[in-house]
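Removed: one protein chain of the complex. Kept in place: all other protein chains.
Should a chain be cited, it is by its letter among A and B, assigned in written order, with residues numbered from 1 in that chain.
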Amino acid sequence: MTDARQAILNAVRQALGRSASVEPAPRDYAAQPPPRPSWREHGPERFTRKLERVAGSCERLVELAAVPAAVLRYLEGLGDDRRLLVAPDPLLQGLEWPAALQRSTHPQDARRYPAAVITAALGIAETGTVVLPSGPHRPPSMQLLPDHLIVVLRTEDVVDYVEDVWQRIAAGTLPRTVTFMTGPSRTADIEQTLHVGAHGPRRLHVLLVG
Amino acid sequence: MNANAARPRIGLFVTCLVDLLRPGVGFAAVKLLESAGCIVEVPGGQTCCGQPAYNSGDLSAARALAKQTIQAMESYDYVVLPSGSCAGTLRDYPRLLAVEPVWRQRAQELAERTFELTSFLVDVLGWDAVDAEFPATVTYHDSCAGLRQLGIKQQPRRLLAKVAGLDLRELRETEDCCGFGGTFCVKYPELSTRLADDKIADIEQTGARAVLGGDLGCLLHIAGRLHRRGSPVKAYHVAEVLAGMADQGIGEDKP
Partner (left out) sequence: MKSTAHLFPEQARAALTDENLQAALRFAKGGFIDKRAASVARYPDFETLRERGRRIKDHTLAHLDVYLERFAAAVEARGGHVHWAPDAAAARSILLDICRRAGARTVIKGKTMVGEEIGVNAALEEAGLEVVETDLGEYIIQLAKEPPSHIIAPAVHKTRAQICKLFAEHHGSPDTLREAPELVAEARRVLREKFLAADVGITGGNFLVAETGTVVLVTNEGNGDLCLTLPRVHVVLAGIEKLVPTLDDAATMVRLLVRSATGQDISTYTTFITGARRQDEADGPDEYHMVLLDNGRSRMLGDEFREMLRCIRCGSCLNHCPVYNAVGGHAYGWVYPGPMGSVLTPQIIGLDATKDLPNACTLNGRCQEICPVKIPLPDLLRRLRALQFERGLIRGPQCWALRLWGWLARRPALYHGLTALIARLSPRGAARRLPLDSGWTQSRDFPLPQRTTFQRAWSRQAKEERRHD
């Protein structure tokens, strides 16, 4: 394997007309940010608008304490099933959940439960995206397997641009995965028309708190 | 002061297709340029700009023709061509001759003075005093090289707007390739014809009785297909219409 590595790096260097690596030239283009969309509304408003554009839904809540009731309302809107996966996030675990809900915290239940509620670390106003780093509080299977995904996001955690995410999640502390999720899963592979609910959640509902 | 000093001396490069298959386009170009106050010469040392060789990878032939063209044309104030693709080829000469610094320099100087006809009239001379009539509904095909390499889009339209009685209806897709593509049209005839048919369907949608364009290659291909299909739609080079010299359509043989 080391031979193959050497072979490829040597081939690359040869192609570049070099026998040894040199420090790359400065990335001049990075002196200023790229052209990006701009907007007049507040970040959370822009976030909501962009999310709704891609068939996500968003509900504003005043405080975290209102989350459990909002989640129950959401499930009631779907039918009789009260099974709910709650992410092992102290923020969620510390709330007062109604007895009517049949809760679980185990990732294995993600394959059977119709709905899950998780927290987002950040939201991105540019695109209406929730930022979901993997970790002990956020097992990715919970955000991928259930049909319905409810995401709790605080308004103070809504940043403007994609690049801003990396200011808040420092490069040195990246977890295994950071998923930017924007709306429910979709495909256009049949007759090039858009259909929601491919492999990931069919519905993405954000509770925007604050 | 010599009255001629203010008049630009144009070397007209008529292009091989115009020379062999439709000389009227050349005469129309002369008329337009003279109306615009130019002195026009057509040096005999020109034959072909080398585009077929260039696009087929025969770079040595392309370079030879480039040098021949440069020698024939470089003494003029401007070189003007009734073809976007041929003008584009002349503009590519500096790259083609990049490995020969002296020729590259000459090619660069020529390229800077080389223009397609409608672009020259409008962009360089600021001239649009067209004096012609063509009372008919027409449509316009934007040839790819002229459009994308030279930015020719508004110029022919601005000139056609001055043609009395002419009603220009735009194609739904003005910028779709007609399928000529030089040797492409004979190497892949079914493909080429299919693209022509798509273009013709678009032309027919406009109800135009004539299709105009700035490149004779495209027009021969479109006209040839129109003819084979028995269509009454005629094809003309835009220069012919602007010069009031649009009589027989391309491929027609009226007595």
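A few notes on this one:
We adopt the following convention: contacts are C-beta pairs under 8 Å (C-beta built on N, C-alpha and C of every residue); 3 or more make two chains touch, one makes a residue touch a chain.
Treat the numbers as computed from the prediction; the structure is a model and nothing was measured.
In the full complex, the chain left out of view touches A, B. The chain that is not drawn here is touched, among residues B:21, B:111 or B:136, by B:21. Residues touching the missing chain, restricted to chain B, are 14, 16, 18-24, 26-27, 42, 44-48, 50, 52-59, 61, 64-65, 68, 144-145, 148-149, 175-177, 179-196, 220-221, 223-225, 227-228, 250-253 (touch as defined at the top).
Contact between chain A and the absent chain runs through residues 1, 4-5, 7-9, 11-18, 21-25, 27-30, 34-38, 50, 54, 88, 107, 111, 126-127, 129, 134-136, 139-142, 144-145, 161-163, 166, 171, 174-193, 195, 197-201.
By our rule, only the chains that are shown with their structure count from here on.
If each chain is reduced to the centroid of its CA atoms, chain A and chain B end up 54 Å from each other.
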